[in-house]
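A single structure is presented below for examination.
Shown here: the complex without one of its protein chains, the others still in place.
This part shows chain A:
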């Protein structure tokens, strides 16, 4: 049998004997030699027993998933890869694993019956059946669970059962869990089988540069791109170590870097000039694209436009999250302002601001204020009752308005727009308390549109 032969030869191969496979692995995965060696030593040969579970943790984009999938692919190990975000309930997870078991040596007859399974008991039973049917009995089967932190949201028995799947099924199964969260946060209840922890460390700055060199765009020498990458990292490395994000940003801004070279103003060697050109640009990118306020496509368009003449207009393009701009009717604007004042001012100050016979603030009360621990803008909004909102509302709106149904319905529509937060004390309809969920910038712009000086009324800023 051809397949048996090939698997036999593969098993004799990869104990580090076959240089080809090893070099292929090392070519595909950079800077991860130690981790690969450890994983390979755990995997052993196909017929060998493997530890029943391995837990791999590390930061975003340190290559956890990539290492595992590449290893599985190169070594041709029978594996099931499942993402716990896609398999949102245990039922989906079971069915996904059962249905995508690799075909193994069983060739030909492939009855495409979907196996359905909704509990752990059936899963273990069916898994035994399936593995027997597909003639995988003498190989290690790897079940890879990506984003394993989501498994904690499933039933309580899922994680412990997957950890001891080898013992429960009596098969040669290895569960590989990948996560960003440390192992201590997975432990619950009794009956836990500890997995082998494997930490994937973050890349250092040099390693990042080495990996980012890989996607050097055609037409440029690696040296030029290398210089660019090191410049780029000097700006971005302080705040971001996510390789994926860095690569995306680097490629996005590279055309800008090469612009002077294309125009002939600078040569590839002229690094200082290039740096002066790119630095403000990168800093700006940090504030806009990195936060996804401008989409990447928009950013590229802006760059192209700046190639022509309107450099000045670039900064005026509306960013898509116009952070402090809101179109509201007249009274709701005042309601929102009143709510903001009610949230951020203490109750005792209401008299001072809104009473007709407002006395001047004495020096003493000013002194007292200084000694307070933290301003309300640090602690967040406080809840307030409806009466107080209406009282402030009437005192800041100049014209006479009656408390009509419209005003009340506008309050509730502000709640549904999530500009106000509603908190019921204990389900009583008349004891509802509100909070204002709007930032200071936003309320200032709202106040400006109605010509109201809100800063005069805020306790923290008087």
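Criterion: contacts are C-beta pairs under 8 Å (C-beta built on N, C-alpha and C of every residue); 3 or more make two chains touch, one makes a residue touch a chain; residues count from 1.
Keep in mind that, in the parts below, contacts and distances are computed from a predicted model.
This figure omits one chain of the complex; the name its UniProt record holds, of "Electron transfer flavoprotein subunit beta", "Distal membrane-arm assembly complex protein 2", "Dynein light chain roadblock" or "Origin recognition complex subunit 4", is "Origin recognition complex subunit 4". Of A:100, A:221, A:267 or A:287, it is A:287 that touches the chain left out of the display.
Checked against the full complex, the one of A:63, A:78 or A:160 touching the unshown chain is A:160. Although one chain is not drawn, the whole complex shows that of A:23, A:88 or A:439 it is A:439 that touches it. Within the entire complex, the positions of chain A that touch the omitted partner chain are 15-17, 38, 41-42, 44, 51, 57-59, 62, 119-121, 124-125, 155, 157, 160-161, 164, 168, 180-185, 190-191, 193-194, 196-199, 201-202, 204-205, 237-241, 286-287, 290-291, 293, 374, 377-381, 418, 421, 423, 435, 437, 439.
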